[in-house]
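One structure, as structure tokens, below. Some questions next.
Selected chains only, in their assembly positions.
Labels run A and B following the written order; every chain starts at residue 1.
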């Protein structure tokens, strides 16, 4: 099930964040810690992609067929601009 | 008109790209050139935001009310992932 898959991915990400704490505790090389942190963010971005795909294919289609197009458009733009960060 | 506004913005961006060439020709400080190039990209991102808003509010609503939801979803995801670059 999709939900289970997302939760499993987030558990791995949670473990990676604990790993970052260990790296700092053990004075690992900064560049290696930053590289690992980037990998964690990439993992979160992948989760977001799955969520967005689900959102577009389900909620947004319903919203746009109904009377909620402006809300749907505003939310997609918001998510799109978050991406830039 | 929206189209005129976008073209005007792109003309400004075109002038800024010529400005970058001048900066390099005149051996300006690298950090200043990079800063200016970032501003140009920000200008392009603003143009993209306007285009996306138009796309969502017009084409996508039509696509989703019609029979083209999968195409609409795939294209929004593609644009969303471009954003990351």
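Going forward, a residue touches a chain if its C-beta (ideal position, glycine included) is under 8 Å from a C-beta of that chain, and two chains touch if they have at least 3 such contacts.
Here the structure is a predicted model, which means the values were calculated and not measured.
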Can you report how many copies the full complex contains, not just the 2 shown in place? 4
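The working rule: only the chains that are shown with their structure count from here on.
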For the identical-sequence pair chain A and chain B, what's the CA-based rotation angle in degrees, nearest 5? 180
Report, in whole Å, the distance between the mean C-alpha point of chain A and the mean C-alpha point of chain B. 23
How about chain B: which of its residues touch chain A in the complex? 45, 49, 52-53, 56-57, 60-61, 64-65, 69-70, 72-73, 76-77, 79-81, 83-84
